[in-house]
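Single-structure report; data block below.
The complex is shown incomplete by one protein chain, all other protein chains being positioned as in the whole.
Should a chain be cited, it is by its letter among A and B, assigned in written order, with residues numbered from 1 in that chain.
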């Protein structure tokens, strides 16, 4: 009962090397029986699963034939013949389904990335307000959380869509945001760099090295901290240098500010209203959950730590920043990553408002046009599984590092 | 131990106003925030009250009959039966009423003080509900006129999808959790793969796929209505999440429990059913309720496969020419319904958590140390 196959296997292994007389390899009748039973049980389950799989596959083949649908992944190289209302890479009617897939994926990632950043910032603010010393602030934050998280995300989205579409001014009366960005019922207009010249290459290289420098500096610092040493000056210099070079590179670009021309703005980047409401809804909805995660994390370390820090004479505000939040991060990160996975998946709601994300253009339009249901479903599933797996892997890597630091 | 008293230096002033002042002085930033919010509440709140109550119209036959400065609740009032039951035939609505009212009654029973047999009524009630509700709504037996599922809609459909998927996913989730804890690698791997697959997919994609792919998987000639297809997808999705919750519970049950059951001669399934699972599920009851809340909110996604749940039916009604431009009213109504359901459930879960904590601190530690 208590002995698993593994124990027995290691037993054999160790015993083969052992020199003690009692440490002989050993399988009694009981172990042989247990092993046979385990094999039979697993074989039975696998057989059942295989039978279901065969049944499903046969039905699918028959059904596909009956409907006269082709199969195979060659469609990815065919011309799709439709345009996308918004894409980060150029899409025209001659683009292939493969390119449509890529554009949809990039759009999904863009939405998710923006919403993750925004929801994290908003969520941390609300979460810290949830543990504020001031009772009214706590109540307001609690009210926000309860109001937001008990409404379906889809309702948030439709509300934003209605609000954005209805209450924003027409293009002519667009709200200017510092003269660089404009908001109207047609969407959000942002300045964008003009790409395509040699300068862009230089800038790209500068940004890349800058980011590398920041990452290197940061990792040097955190590794030193993990060993309990004072962070070396080099790390700080690298990080600062990276920041400066990034800022310089970005300033060097030719920025094109959107300008009103006729019925629409010209130049710059235009974000559809659907995009704006999608990011807004994802941000607001998830910020409430992030806030609860932050609150739970802070409260889990707060009590003892706070008293210890007060005893050291630290002022209360610094305590939160220097002592509690860094420690709480250990508790916060795993559920936060989980929330990010939720958010990434929820970004597929784009379909409902007609923003061309992966699910919309690929699982929707492309599938309708090509009829390659199985292939497209498999690809989409793989993409989302890869995304959630990578978040999970990153979290567990973080968990291992934290454990290492703790020792 | 060198602990300094934290609250020692700030003795509470006697009067409420004094206390308020003291807090305000102690936290100038918070005070500013509060004052700002109070101002906002004043400037925004008054118009909202005017809009929602003072200038609101409750009875009218179309948009034109409504006061343009206030909320046009007449829209909701006129459409209420449709929002509740969708296109369910009027003569048969009593059946839908029963289906809608049973869950709140059961919930009330769940909150009520204990009496003998209460637990049994609850368990049997919740387990039988989806099947009884299906029979009741679909009809065709017991002399009930058949009503095709295309006609179900509104809050009724939300309930059917949410509660149905939840109850059906429960046994699947338990099997998956047991499978994931199995010593047999093949079974463990299968369960893990299944769980991670359904957890990793967006529900939207799952719904699309269940409507498009499931019919391909079925033998030619077998056809399910859209509602059933969507419910299969949602049920498996919910089962994967519930399985992870149940797994947490399984891990919290000490090994001594299964040993004691074994020593008494329990077989595997009897042990799971009478000893392990009751403890495991009780330990994660708040998590289970939270999953139910998520599921209830997620039912709105059925909109993408063209089912008319509460949100979608209101959404569709917004384009009625007689009632144009009433998105705010419609969404506020849907929001109120969902908010009260979800908030109520979350209070239940919070109460359970508090009770569990209280019980935990009372229980003396007598658990067997791991061998």
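Odds and ends about this structure:
Rule of thumb we're sticking to: a contact is a pair of C-beta atoms (placed from the backbone, for glycine too) under 8 Å apart; a residue touches a chain by one contact, two chains touch by 3 or more.
We take it that contacts and distances are computed from a predicted model.
Only one of "V-type ATP synthase beta chain", "FAD-dependent monooxygenase", "ABC-type polar amino acid transport system ATPase subunit" or "Sn-glycerol-3-phosphate ABC transporter ATP-binding protein UgpC" fits the UniProt record of the hidden chain, and that name is "ABC-type polar amino acid transport system ATPase subunit". Under the touch definition stated at the start, the shown chains contacted by the missing one in the entire complex are A, B.
Taking the complete complex into account, B:262 is the one of B:262, B:294 or B:328 that touches the chain left out.
The residue from B:68, B:278, B:306 or B:325 that touches the chain not shown here is B:278. Of the candidate positions A:27, A:89 or A:393, contact with the hidden chain is made by A:27.
Even with one chain removed from view, subunit A keeps its contact list with that chain: residues 1-3, 7-8, 10-11, 14-15, 18, 20, 22-23, 26-31, 33-34. Although one chain is not shown, part of subunit B still touches it, namely residues 254, 256-257, 259-260, 262-268, 270, 274-275, 278-279, 282, 359, 362-364, 366-369.
Keep in mind that, in the parts below, only the chains that are shown with their structure count from here on.
Across the interface of their complex, subunit B is touched by residues 1-2, 4-5, 38, 41-42, 45-46, 49, 56, 59-60, 62-64, 66, 132-137, 140, 146-147, 149-155, 158-159, 162, 166, 306-307, 310-311, 341, 345-349, 351-352, 359, 363-364, 367, 373-374, 377, 380-381, 384-385, 387-389 of subunit A.
Considering their complex, residues 2-4, 6, 23, 26-27, 30-31, 33-34, 37, 183-187, 190, 196-197, 199-205, 208-209, 212-213, 215-220, 262, 293, 297-298, 300-301, 303-304, 311, 315, 327-328, 331, 334-335, 338-339, 342-343, 346, 371 of subunit B touch subunit A.
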